[in-house]
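Structure record follows, encoded as structure tokens.
The other protein chains are all here in position, but one chain of the complex has been omitted.
Letters A, B and C mark the chains in the order given here, with residues in each chain numbered from 1 onward.
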Amino acid sequence: MEIRVQAEPFDYGAECNAFAARAPGAGAVVSFCGIVRDASGQLARMEIEHYPGMTERALTKIAAEAGERWDLADVLILHRHGPLAPGETIMMVATAARHRAEAFAAAEFLMDYLKSRAPFWKKEITATGEAWVEAAERDESALKRW
Amino acid sequence: MEIRVQAEPFDYGAECNAFAARAPGAGAVVSFCGIVRDASGQLARMEIEHYPGMTERALTKIAAEAGERWDLADVLILHRHGPLAPGETIMMVATAARHRAEAFAAAEFLMDYLKSRAPFWKKEITATGEAWVEAAERDESALKRW
Amino acid sequence: MTLTILYFAWLRERIGEPRETVQTGAGTVAELVEELRAKDDRYALAFSDLAAVRVALDQELSDFNAPLAGVREVAFFPPMTGG
Partner (left out) sequence: MTLTILYFAWLRERIGEPRETVQTGAGTVAELVEELRAKDDRYALAFSDLAAVRVALDQELSDFNAPLAGVREVAFFPPMTGG
């Protein structure tokens, strides 16, 4: 299991390859990445605030919970904080398992919990102002299925 | 939409990066890769046979069906044929969407249909013999949820 | 009617050929299979358990009851194992 919280950019593809390479017994690897989306065409940047200490603790707990629910060969969670430009990669998760159903379920579980239970907050900065991203009701609802 | 069927190895991470980069409006990218697994410790190689013509037609149909069911920014299916060594990447799918739930659902759908409806057959070759991989009952059952 | 028949995976191995061209008056896939079975033991073996055989007509999955009228390419193969 690997948990990383960092301000620096990361190379999504290189992380995917490194993750897949170190899980040779696992036939199935699922990865997810979140990208800064500029829905309005006005976004100058996104800023991600987090709670150092609690962040790592929350992510470790979520990853461990996934490891208890599914038979996983490996789990990776990587999340950036600080300023990000449109198109930049915000975060990724990856899961490796013997069978694809487990790898998919675990990756979705990680994302659902990470969205609403890990202490990150996003702010969008445009030319005309800035606004904190509001939590979506569907993200809270998504937890109910697990 | 991109469909590729090839004997040549491909770089999973590079494909993930290229896919993510060309879907800038999509905040969520999900990718899956299947790796040759050596469960017995005896596997010399895997050989994948396919039905040229029908393969591309079946994969295009599956990808188009996913595009009708979910609001996707892009879809990639890449599958190798011919001989593969343990640890090599057999295939990948990637989906890009505005929201993660759509990207995840579409990727699972692609995998479920690809497993049982695209004309690929795997043979495992060990030092002592060779055997065609049998279709798993769970793979056929997996189609029922869609 | 002239048909191209393709065989894949263990069907190909049991029959010993990846493809052949046949002249047939078979009206359905099932009738074609009966003709093939009668030709040779290799075919009888390959088609001994039809539950383990899938068929595609002109590169679209089909079934044993399907009519062959207008069809040019028939393929027989085991359940698919891609991914």
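Here are some notes:
One rule holds in what follows: contacts are C-beta pairs under 8 Å (C-beta built on N, C-alpha and C of every residue); 3 or more make two chains touch, one makes a residue touch a chain.
This is a predicted model, so every value here is computed, not measured.
Within the full complex, the chain left out of the display is in contact with A. Among the residues A:Gly25, A:Gly67 or A:Pro119, only A:Pro119 touches the chain that is left out of the figure. What chain A contributes to its contact with the hidden chain is residues 34, 48-51, 53-54, 57-58, 79, 90-91, 111, 114-123, 132-135, 140.
What we mean here is this: only the chains that are shown with their structure count from here on.
Per-chain CA centroids place chain B at a distance of 26 Å from chain C.
Rounded to whole angstrom, the centroid-to-centroid distance between chain A and chain C, based on C-alpha atoms, equals 48 Å.
Residues of chain A in contact with two or more other chains: 100.
Among all residues of chain C, those that touch two or more other chains are 83.
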